[in-house]
Structures are given as structure tokens and as C-alpha cells.
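In this view, the complex is presented without one of its protein chains, the others remaining in place.
After this line comes chain A, so read on.
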Amino acid sequence: MAVLEHTPPAVAQPSPTQPKKGWRKYWHLYAAISPFYLIFLGFGLFPVGFSFYLSFHRWDGLGSMEWAGLSQYQYLLSDSDFWNSIGNTLIIWALATFPMILLAMVTAVMLNSAVRLKGLYRVAYFLPNVTSVVAIAIVFGSIFSTNAGMVNAVLNAVGIDQVAWLNTPWGIKITIAALMTWQWTGYNAIIFLAGLQTIPSELYEAARVDGAGPIQTFFRITLPLLRPTLLFVLVVSTVTGLQSFSEPQVLLQTSSNDSTFAGGPGHSGQTMVLYFFQQTFDNNDFGYGAAVAWGIFLVVVLFSIINWRLVQRRGE
């Protein structure tokens, strides 16, 4: 019997093809991410460009635009009200931020060492941050009012003359700062708490073995290791504070014919953004409003650069 030998059928070799070009290979990926960029282009980039264009014109919002060249910026640089609003913003930011960071740090350390009701405390401290700014500004307006306010009642009780908080330049700034401090302390305490929990417990154990007390431990271990978190909080507080708007607006608005963006007597509480709103929407001066907005942008950029330098120095 002969052995039948079978050869497998021939397999056709695929013909070589050219590789697809880059964009054709990945087009579906571009399509997947395009919604964000299209929206950004239409609602982010275009308005920015248009406001820059607008800052070289005079426009009341309804009529025709009138070319004004650099005069809007020249006016901005010599506008004492704009510089006053920058000063106000910085003072209020400082009065609010430094006490806030101190309080937040203390709160975070206490929260970190809490054993019972830990979650409840965290929620309680976080509540001010999610409360309506408008409602709280009205409450603070009552607390700090001259004749009927709680703050002056306390001051009178300890023999101090009452302060016209909402009618004096420094009183206005302190009141706004108190409101902002109250609002942000809890939020930043939670952030500090997160930072605290990244510190290895071995360091504390070693310190305890070496006989360090709680104060020494805080300043030599906790604070240095919290520095990145501290810088983060400072940067965010700076950017947020430079854009403050609702707090002074609601706190200082009146029922008289005066502008709701005036910032109270002497413009003492008029922040940069409030000033921008007053020029743009009270006066219908959209061209100058755009220039003010770019002025604010430059101020924020300047402070961001300062913050960036601080962070960089830490890195070295």
C-alpha cells in the first residue's frame, strides 16, 4: 500500500500596502476630543480676542463702534479710581487671607487629632464654603451694622465705643475681609488636613521619643512638611481674592439711587472687578470696560508670576 502524501494548499500572501498617514490613522481620536476645543474656541478664545479688540474702541453696546486707539489704556493708567480699586482689592485680600490661613491651620491640626465625631466636624467646617454668598453677605451686613449690630453690641459690652463698620474706609475693608475669612477658613482647613495626612507618622514618633513637645513638633515637623500645601493655598487664595466681587457688592449695595457697584462711601470697598462692572454696565462704556478687564488680567498675571517664583524658589 502506497503512502499518500498531501501537500497543504498554498496560502496566498497578502500584498504589501502603504501605511496610513498620521491624521488618517488617528482621526477618530481627534474627533473624540474636538468638542472641548470647539467650545473653548467659540466661548473662550473668541470672547477674549473680541474684548481685546473692543478695548481699542468706544462702544455703548447698541450703536456703532468708534476707533479710539490707545486712549482707553491711557485713561486707565491715569484713572485714580482704578488704582484705588487695586489698592482696595489688595488690602482686603491681605486682611482676609493671612488670618484665614492661620485659622485654617489651627483648625486642621485640631481636626487631625480629633477622634470622635471626626466626619461631623469636617462637614461643619466645610459648610460656610457652600453657603450662598448673597445670603451670608446680608447676614454680615446685619452683624456689622452700626447701631443694631452684634459686633458693636459686644464692643459696647466691654466698654469700647461703637464702630461705624460699613460707613468708614477701614471698617468696610475689615467687614469684607471678615466675611471672606469666615467663608474660606473651613475649605482650606480641609485642604490642610489632607496635607497633614500625608506626613508619615514615623516622624512624629521619632520626635516624641526625642522628647519634643507639641509646639516644637508643630514648628519643626508639621509646618515645614506642610509648606507645599501652604503655597498651594496661598496661590489659590490670591487668584480668588483678586477677583472678589459678590461680597462687597451685596454687602454695600443700597436702596438709594447710587450704583450697586460703587463699593460704599469713598469707594472704600470697590474691588477691581466691581469697578469693571461699574464702568461697563452702569456707564455702558464697553470699550473702557474691556480695557479695565485687561488691566485686571495684568494684575493677576503679575501676582501669579510672584507666586510662581515663590514656588520655584522652594524647588531649588
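Simple rule for what comes next: contacts are C-beta pairs under 8 Å (C-beta built on N, C-alpha and C of every residue); 3 or more make two chains touch, one makes a residue touch a chain; residues count from 1.
FYI, contacts and distances are computed from a predicted model.
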Mind telling me which option in "2-oxoglutarate oxidoreductase subunit KorB", "Fe-S cluster assembly protein SufD", "Acyl carrier protein" or "Sugar ABC transporter solute-binding protein" is what UniProt lists for the chain we can't see?
"Sugar ABC transporter solute-binding protein"
Check the options A:Ser51, A:Thr168 or A:Thr217 and report the residue that touches the missing chain.
A:Thr168
Touch with the omitted chain, as defined above, among A:Ala31, A:Val115, A:Val130 or A:Leu298:
A:Ala31
Residues on chain A that touch the omitted chain in the whole complex?
28, 31, 58, 60-63, 71, 75, 78-81, 141-142, 145-149, 164, 166-169, 253-259, 262, 264-267, 281-285, 288
